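Structure provided below as structure tokens; questions to follow.
A single protein chain has been omitted; all remaining protein chains appear in their positions.
Right, chain A next:
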Amino acid sequence: MTQSVVVQVGQCGNQVGCRFWDLALREHAHVNKRGLYDEALSSFFRNAVLIDMEEGVVHGILQGPLREVFDSAQLLTDVSGSGNNWAVGNLTYGSAYRDSIVNKLRKAAEHCDCLQCFFLIHSMGGGTGSGLGTRVLSLLEEEFPDVCRIVTAMYPSAEDDVITSPYNSVLAMRELTEHADCVLPVENQSLVDIVNKISLMSHDAKPGCVLKKESTVTSGQGGVSPTERPFDAMNNIVANLLLNITSSSRFDGSLNMDLNEIANNLVPFPRLHYLVPSLTPLYTLADVNIPTRRLDQMFSDAFSKEHQLIRADPKHSLYLACALMVRGNVQVSDLRRNIERLRPSLPFVSWNQEGWKTGLCSVPPVGHAHSLLALANNTCVKPTFMELRDRFTKLYKKKAHLHHYLHVDGMEQSAFSEALSSLSALIEEYHHLDATKARLIPDAPRLSIAR
């Protein structure tokens, strides 16, 4: 089995990461009926690195039910936090802990029989996750250039209470564009919307409309940690994303989809590696009288606005490529039927009209008969990035809070302008592709052969 090393950085990164381990344990326990501590999963666990510049979250983990699972050797903590300042995270702590971080990464990598991928989890709006997280990313590229780097990045909403989150996010984005192989952007607001939608469902007055508790994508029920805290529901969604993306590496299926295949299939140009995730179903109804949502409905839902993990509408933008990871008792004919059905309404770029990457894993997630994870390389990320750029520019024009950053040793104003250019260039690339959408592009003239 291949292993991945999960590196969780900052408060948000660690909360999501822990939810992931919790759900993974639950999933493997469910599959491994004898209840033995899964050999495969235990080796998966040794491959986590937890980094935070505040003690709170990681400390909590060491007190909690997952404490036996993590080795103190895998933890890196400090006490003062990064003050929501990307420069502190990236430069101050980045330099101070560089060697220590590299050592821990090396140790985690050595534990792996076959290291396939690094999963980095962090938020974009704060200081540690965003700053130190992206510093870890570039260290990963330096030390392990041949190992795939997949980043799950939590983007702040416009109403984020951290005023400088646009600065932190844009500075971090430049790093992600330059050093990550794939980025799975997740917007807080989308998670909030999904959580609300599920809450609405469970409070619905309709008789018999009961949700199967352990099936909701927001629930950690049945996992190791007994209590649900704020943000748990949202973090569960992201944890489910990671669970689904690694399912083919952990379980059997008739059409395997490995992690290294994701980058190769979904990233046509090096910088355009932002993949919009969508998860279905979000919940399963418990009442047997209410028929389970048809399989085909699941496929349709994957392309609807409500199921995307960023606020975007991929159906009305341009698809560069799309991956469908199906779990459960679903066969190739179901896959083909749905692709054929949905294809006409989805705009794909001219040179990738059949741009589908598909995977079939036989083991469904706990509480479901089947599930679908879609990863779309779609120009619908452009408005998200443009909005981020606008928020950045609003602050930057007034030079608001800039001094906090420039005071940090090693931080230059050029970092800001370069980060802004990087983001603008990225937006421009998506824009260029969007422009081809309406035009009918003829086939490229073929080579003519001398007789």
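Throughout what follows, contacts are C-beta pairs under 8 Å (C-beta built on N, C-alpha and C of every residue); 3 or more make two chains touch, one makes a residue touch a chain; residues count from 1.
Rule of thumb we're sticking to: contacts and distances are computed from a predicted model.
Enquirer: Name the absent chain by its UniProt protein name; which of "Tubulin delta chain", "holo-[acyl-carrier-protein] synthase", "NUBP1 factor" or "AP complex subunit sigma" is it?
Expert: Missing chain, UniProt protein name: "Tubulin delta chain".
Enquirer: Using the definition of touch stated at the top, determine which of A:Asp78, A:Asp193, A:Asp258 or A:Asp434 touches the missing chain.
Expert: The missing chain is touched by A:Asp258.
Enquirer: Identify the residue among A:Glu68, A:Glu159, A:Glu354 or A:Asp409 that touches the chain left out of the display.
Expert: Considering the complete complex, A:Glu354 is the one touching the chain left out.
Enquirer: In the whole complex, not just what's shown, which of A:Gly60, A:Pro268, A:Pro347 or A:Pro383 touches the removed chain?
Expert: Going through A:Gly60, A:Pro268, A:Pro347 or A:Pro383 one by one, A:Pro268 is the residue touching the chain not shown.
Enquirer: Over the whole complex, note the residues of chain A touching the chain we left out.
Expert: With respect to the unshown chain, the touching residues of chain A are 1-2, 113-114, 116, 252, 254-256, 258, 260-261, 263-270, 321, 331-334, 336, 339-340, 343, 350-358, 360, 443-444, 446-449, 451.
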